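I'd like to ask you about the structure that follows.
Note that one protein chain of the assembly has been removed; the remaining protein chains are unaltered in position.
Letters A and B mark the chains as written, and numbering starts fresh at 1 in each.
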Amino acid sequence: MKKMLALIMILALMAPVFALADDMPVVKIGVYEPASGDSGAGGKQEALGVQYANVVTPTVVIGGVEYKVELVPADNGSSTDKAPSAAQKLVSENVSVALGSYGSSVSIAGSQYFADAKIPVIGLTCTNPQVTAGNSHYFRVCFLDDFQATVLANYVSKTLGANMVYCLGELGNDYDQGLIAFFTQQFEALGGSVIKEDFPTNTADFTSYLTNAAMYGADIFFCPVSIAYSTQIIQQAAAQGFEISILGGDTLDSNVVAEAAKGTNVSVVITTFYQEGANEEFDSGFKAWLNSDSEALTNNGGNDMVSAVSVMGYDGYYMALAALQAAGSPDSAAVMAALPSVAIDGVSGHIAFDEKGDAIRTSAFVKTINNETGEWIFVTEQTVE
Amino acid sequence: MNKEQSKRPFIVTWVVVALIYAAVFISEQILPPSSMLFTVLKKGATYALVAVSMNLLNGFTGIFSLGQAGFMLIGAYVYGIFTIPVADRSQVYQYFDGGLVQFTVPVVTAMILSGVAAAFFAFLIGLPVLRLKSDYLAIATLGFAEIIRAIVQWNGLGPITNGSNLLRLFPNFNDFNIRNADGNVTVYLSTLVPFLISGVCIFLIVLLIRSNYGRAFKAIRDDEVAAEAMGINLAHHKQLSFCISSFFAGVGGAMLAMYQTTVQAKSFTSAMTYEILLIVVIGGVGSITGSVLSSFLFVACSEWWLRFLDEKQMIGDFEVPLLRNGFRLVVFSVIIMIVVLFFRRGIMGDRELWDMGADSKAERGTKQ
Partner (left out) sequence: MWDTVFPYLLSGISVGGQYALIAIGYTMVYGILRLINFAHGDVFMVAGIVMVYIAASGVPLWLSIPLVLIITALVGFLIERVAYKPLRSAPRMSVMISAIGVSYTLQNLVLYVTGGLNKQYPTIPWVSETIVLGAAKTKLVTVVTPILVIILVAALVTLINKTKIGMAMRAVSKDFETSQLMGIKINSVISATFVIGSFLAGVGSLLYFTNYSTVIQTSGAMPGLKAFVAAVFGGIGSIPGAVIGAFLIGIMENIIKGLDVILFKSGVITKPLGLATFSDAFTFALLIIILVVKPTGLFGEAATDKV
C-alpha cells in the first residue's frame, strides 16, 4: 500500500514536468469555482465560459512576449470550509490572476487568502456587495444584489402590478437572504408587502411552502435559490397546479431550470446578465464547442443552451487577459495595479470598474421561460428607474 | 500503567515536541508563505485539537457523541462575534444595522469565551441526554448539532449571529505575524501560534487523562456497572467529560474560524463531525498521539497530497483513467473503510508517544 502510494505520488509530481514540454512561457489563470456541492452545476457552467474563452484565445502577448494561458482549476466545494484550501492551492500554483467564484460566500471565504498573496481576483457572478467592499484585490464583472433587487422590485411592482410577494430563501445561504433583504426594502418602499420564509439546507419537499404562498394570497413567489432547489420548486409547483408566477434572480438562469418548466404551466420570471441571441457570434461558437466536447456538454446540463453565467466566465477571461496586457508582466501585483483602469467590450456589454472594483452596470435582462419549448425568452431590459 | 517507569520516555517526548516546534518556526521563516504546507499545518493543528477533544469523549470515556460540529459552531461564532473590530461591524452586519454587540474583547479572552460557551451548552444538553445509551446518545447529540445550526441561522438572532450571512474580518492566524512599520512581515508566526494554542490545550487534556479523573473516565468506558460499583459517580463524571470535551471543541471552533477567515453556520454539518470521527478512528481510539498524527495525515491527504486525483493527469500522451473531480474522495473513503475494517486499532491503537520509550517513530505534530 505504502509503496503504491509512493509510486502514485512520484508520478503525480512528474506530471507537470511532462506538461512543460512546450517552449512557450506560461501564464496561469486560476479558476476558483465550485465543481461539487449545492452550486456545483452553476460553477461548472461558469467555468465552461472560461474554458471556451481559453480555447478561442489560448495565448496572450504580454510585454512583447507571447505566453500560453494555462487554466488552473480549484474546486471550492460550494462550502466556506473548503474554500480556504482551494484558494491556497491557486496561491501556491502562483497564478497571476484568479476568476470566480459562483456564490458570494465562497468568494468572501477565499478572499483573504488571495489578498495575503497579492493576487487579484475577478468575480464573475458573485453579486453580494461584501465581496468587493473594503478591499482592493477583488473586482467583479457582474451587477450587485442591491442593484438586482431594485430592478426586480421595480419590475414586479410597476410592470407586473403585484402587491404582495412571498419570499422563500435557503436558511444559511447569504446570497438568498441578502437578495431577499434588499428586495424587501425596495418593494416595501414601493408600497408592497412581503412575507418571508426559510427552508433548511437539503430540503426536497417544497409542497407546503408553495401551499403557504397560495394561502397567503401572494401575487408573486420570489425564490432566488440555487439551481437544485429551484428545479424542485418548479416541478412541485407544476404538480400542484400552482398559479402564482415564480420570480428568481440570476441563479435561476440555467437551462436546467428551463428544462424543469418545460411542458408545465408554471410561469417563471428572472433577472439576469445576458440573453441568448444578444451576440450571435458568441452563441454559435460556444454551442459548436459544447457539441464537440461531450464532457463540456454534460457539464452544461446535457444540452447546448447558453447560460448567462458562461457568458460572464467568458467576459471575465478577456478582462483578465486585458489586465495582463495592461500590466505588461504576468506578475500578480502588477496585474492588480493595472486592473482598475482596464475596460473591454464584452459579450455582456461594456465592462469597466468603478472605484470599489465593481462593474458599472445600468440594466439587467428580464427573461421568462417558454413552457412549450423549455427555452428562455427575452422580456425586457430593465433599469433601476 | 505503571507510574514508576523511568522518566526517559517523557524526556524523549518533550524533545520531539520541541524539535517539531522549532522545525515549524524555522520552515515558516525560510519557505514562501504561499506554500500549501502551512495551510495544511494550520488546519491540521486545528483538527488535532478537535480530534483529541472528541477522543477524550469517545475513546477515553466511552460516550459516543456526534455533536462535535455543533460545539465547534458555537465556539466559532462566539469568537467571531466578540472579536470583529467595531469599525467593521456596520459592514459585516450590513442587514442588521451593525449588530447588537458593539465592543470587542482580546483574542485570547474570546477563545476562552468560545470554550466556555460551548461547555455551557454541553452542560445544558448533557443533563437530559447523557442518561441515554450509546447509539441513542449519538443520534441525540447529532440532532442537537442540527438544532443549534438552525437557531444560529435564524434571522431573529441576526443582530447577534448575522443570521445566514458570514461573519468575517475578525483577527485570523495571519494577524499573529510580526510586521514592521511598512506593513511587511519580519517574523512569521501564523503557523506557530495555532501549534502553540492547540499544543497547550492538548497538554491540558493529557494532564486530565493522567489524573484521577482520567482513570475514572477509563473505568466508565471499560464497564459502567463496575465503575459505579467502585463508587464512581457516573452522571457527574460523564457530564464533566462531556463539558471539557466541548470546551476544547469550542476552542477548536474558534481556531477553525481563524483558519477559514470567515464563519458560516452552513459548513458545520454532520459531515464535519463524521470527518473528525474518522480521524479519531484512523489515529486509534484511545490514543492522543494517534489523533494528532492522523489529523495532520488526513488534512494533508485531503487538501494537498491527493488533490491531483481530482484533475486530469497526462503521462506523456497517456491520460490516466478515472481521474476527475471527486475521485480523491472515493480513494479516501476506500482507505478509511480499509482502516475501519482491517486495522481497527488505527495507527497507534491505544499507545502514546511516551509509551513507546526511546523508540520515537512519530515525526511531527506530536505534542504531549
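Just so it is clear, contacts are C-beta pairs under 8 Å (C-beta built on N, C-alpha and C of every residue); 3 or more make two chains touch, one makes a residue touch a chain.
As the structure is a computational prediction, the values presented were derived from the model and not from experiment.
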Of B:L132, B:L196 or B:L234, the one touching the omitted chain in the full complex: B:L132
Residue among B:A87, B:V108 or B:V225 that touches the chain left out of view: B:V225
Of A:E46, A:D116, A:D145 or A:D198, the one touching the omitted chain in the full complex: A:D198
Which residue of A:V69, A:V131, A:L171 or A:V342 touches the chain not shown here: A:L171
Contacts of subunit B with the absent chain, listed as residue ranges: 58, 62, 64, 128-129, 131-132, 134-136, 138-140, 142-144, 146-147, 150-151, 153-156, 225, 270-271, 274, 277-278, 281, 285, 324-327, 329-330, 332-334, 336-337, 340-341, 344
Interface residues of subunit A (partner: the chain not displayed): 35-37, 40-41, 44, 171, 195-200, 202-209, 211-212, 215-216, 227-228, 231-232, 235-236, 239-241, 256, 259-260, 298-299, 301
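Going forward, only the chains that are shown with their structure count from here on.
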Contact set on subunit B toward subunit A in their complex: 33-36, 39, 43, 88, 91-92, 94-95, 149-150, 153-155, 163-166, 168-169, 172, 174, 256, 259-269, 272, 303-305, 307-308, 310-311, 313-316, 320, 325-326
Contact footprint of subunit B on subunit A as seen in their complex: 9, 11-12, 14-15, 18-19, 35-36, 73, 75, 79-85, 88-89, 91-92, 94, 105, 108-109, 111-113, 116-117, 129-130, 133-134, 169-174, 176-178, 181, 196, 198, 200-201
